[in-house]
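A single protein chain has been omitted; all remaining protein chains appear in their positions.
Here the chain labels run A, B and C in written order, and each chain numbers its own residues starting at 1.
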Amino acid sequence: MRLEIEASLVYEFASSTQVLISIQASQSRDQDIVSESLVFDPDAALTLDKNLEGDRRLRCVLSGPARITYRATIENRMRPLLPAQGRQHSWEELPHFAFPFLLPSRFCPSDRFMRFAQREFPQQGDGVARVLAVLDWIHRHIDYLHGVSDAETTALETFVDRAGVCRDFTHLAITFCRAIGVPARAVSAYALDLQPPDFHAVLEVYLENAWWLVDPTRLAPVGGLVRIGSGRDASDIAFMTTDKPCRMIEQNIVVRAVDQAADGPQSAQN
Amino acid sequence: MRLEIEASLVYEFASSTQVLISIQASQSRDQDIVSESLVFDPDAALTLDKNLEGDRRLRCVLSGPARITYRATIENRMRPLLPAQGRQHSWEELPHFAFPFLLPSRFCPSDRFMRFAQREFPQQGDGVARVLAVLDWIHRHIDYLHGVSDAETTALETFVDRAGVCRDFTHLAITFCRAIGVPARAVSAYALDLQPPDFHAVLEVYLENAWWLVDPTRLAPVGGLVRIGSGRDASDIAFMTTDKPCRMIEQNIVVRAVDQAADGPQSAQN
Amino acid sequence: MRLEIEASLVYEFASSTQVLISIQASQSRDQDIVSESLVFDPDAALTLDKNLEGDRRLRCVLSGPARITYRATIENRMRPLLPAQGRQHSWEELPHFAFPFLLPSRFCPSDRFMRFAQREFPQQGDGVARVLAVLDWIHRHIDYLHGVSDAETTALETFVDRAGVCRDFTHLAITFCRAIGVPARAVSAYALDLQPPDFHAVLEVYLENAWWLVDPTRLAPVGGLVRIGSGRDASDIAFMTTDKPCRMIEQNIVVRAVDQAADGPQSAQN
Partner (left out) sequence: MRLEIEASLVYEFASSTQVLISIQASQSRDQDIVSESLVFDPDAALTLDKNLEGDRRLRCVLSGPARITYRATIENRMRPLLPAQGRQHSWEELPHFAFPFLLPSRFCPSDRFMRFAQREFPQQGDGVARVLAVLDWIHRHIDYLHGVSDAETTALETFVDRAGVCRDFTHLAITFCRAIGVPARAVSAYALDLQPPDFHAVLEVYLENAWWLVDPTRLAPVGGLVRIGSGRDASDIAFMTTDKPCRMIEQNIVVRAVDQAADGPQSAQN
């Protein structure tokens, strides 16, 4: 699917605030950036980091009011969907880079859920079936509700509260996956059809020698997702991190599917 | 049932330690104290508190090593067992003294379980049926295991860990009962057949205009319980509270059923 | 001081919501209710509970929108202020009713603060001096800020966050007092000069054979407080508790000092 993104962030910063920003689409292999633009108003000196997978992060120092506008056209049709079945790897078989995503993390204390997960999602031959059982459990037991959770909420609390938003659904799914031995990581994304429009949090699971993107909220089609970055949990994938408090003035996210036959070529000229 | 209790506690106290002790059988209406003796070695000046229900607490100041020995013979045959059915009261109908046991407390954060409890134990005509559903859920999902929990463990953690000891079973049962609107309180007790012998924690639920004793661990027969005291949760029913750290040297609890025909009269002479 | 209170609460209730309301001034000995009125619109059947100290609670069943208006004129000049010095009681000397307020509770885990409190507020001859040291520590280290805490925040978290609102200041003060062996309880109140006007949370400490009201936020004069009720912590003194979620539509609290020479007699005729 070809998607047009526009993210507009207006914030008021204290004098000389150090800022990390992760709002650019990842240059990962599963999506193609047809065109993009990033504008800081007022202008700012930017340092760009990019990891081995293509995830990008900007560093800058901002003061006073600032508007950050990111526009991009993304083609993500090469992203593979979770297959109908797939092998869960033993620790011996896993690539070394998957191990951090097997361990408990701040919002995903998977070690606390060993007994629950072993009983609820028992060992089977097929890894995909176990992950689908996890997603199905979450769909049946957790209500999508604003106001129950906040930025401190862990998967342990969501498991008790039985409600939360995309961040909480993702943390609980990651936690269960790790508890059954499937590496899982948090992914920040733009998402089509999200109401209200906002940054989205989903996850990737490692099965059959690859990462597969899944959305435990079932709010957006997986084909409608654009990856921004990934990490152990929400601690790692914030769209903005600052060393001093700042104040949001305005924030707008627009994600549109593009009719490729008509608009694709023009978009590519941007 | 007629029961003989012997509790022997040997502790080392720091100089002038203030101590609260709750180890005497309650003089509540559901049990009869046939005989009892309490010995402090060395001797200590004791202040006795007794609440309206007959629960007793001793206060004293202890220094150095001390042995506390409590012996009692108790008849508890007048204790009623949870009836086959019974009315859950509306808030309008409840006696005022039941309200503290409807609210969340430190180890029983029932407010966090509203959504879970409403869904798992839905409203029904009969209060006993709901309480039995709570006890059955706990029996099916929680393993009785030492080493998983400690003195800080709340029902929220036990719900996640799916394992614990009598204190944890009791906290989770109280939490679920309060979440469905049934007043529930923690009860410390002596218990027949407990392995290893120790102080026991159970609960009482308020239904059909009375408190009913239940043991969510199913380790001891309800007829084999001797009430010591009650409170909101484990915070209130510790058998010993001190204002300075102290060290246990030895602790033995023996609970025996007495053959009443033969031994009853003699016991009464103690 | 003579105070006029007007509290107006407009809420939308789900069908047949069970409600506990604690908004009436306490009929405690330290304040005199010159006049009062309570109006439910629409009308509702009310059950009134009053405890031994004169604290009152209403029970009712409400559905749909409801306006609750409480008006009262209170004279509180007989309330004694914390004396310049006063004895901290040993456990032997304390009245039995003070003990629940020495133990840790849900939002006031005083057992966790034993080491900190013993070091920061060391044993002294005078109990008032220790309590003043607690209040001074809080004044110097905790910022009064909205948005840092919520209804789940415990004193442990406020101690770390170093910020909070009246509820958090009160929980931390109670926690420290209990950790040094001074019974302390939470008190809900109306308060003069509070900005923005709202229900207020303060505490009482037990010293020199009496409870003394103190405001750790220093936002309102102690003479400008009207007691509503007391309990172990915020769990016990909510102004409204419901068995189903409800929605606030409007809430206004007005507290005014009355010029007694001129207005007192008229107020008394209300």
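The rule we apply is simple: a residue touches a chain if its C-beta (ideal position, glycine included) is under 8 Å from a C-beta of that chain, and two chains touch if they have at least 3 such contacts.
No experiment lies behind these values; they were computed from the predicted model shown.
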item	value
Which displayed chains the hidden chain touches across the whole complex	A, C
Chain not shown: contacting residue from A:20, A:133 or A:246	A:20
Which of A:109, A:183 or A:224 contacts the chain that the document leaves out	A:109
Omitted-chain contact residue, chosen from A:64, A:80 or A:100	A:100
Residues in chain A touching the chain absent from view	18-20, 47, 49, 51, 57, 59-61, 90-92, 96, 99-100, 103-106, 109, 181, 235-236, 241, 243
Touching residues (missing chain, whole complex) on chain C	112-113, 115-116, 119, 143, 156-157, 159-163
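Convention: only the chains that are shown with their structure count from here on.
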item	value
Chain pair, most C-beta pairs within the contact cut-off	B-C
Per Cα centroids, the chain farthest from chain B	A
Separation of chain B from chain C, taking each centre as the mean of its C-alpha atoms, in whole Å	31
Interchain centroid distance [CA atoms averaged], chain A/chain C, Å	44
Per-residue multi-chain contacts in chain B, two or more chains	none
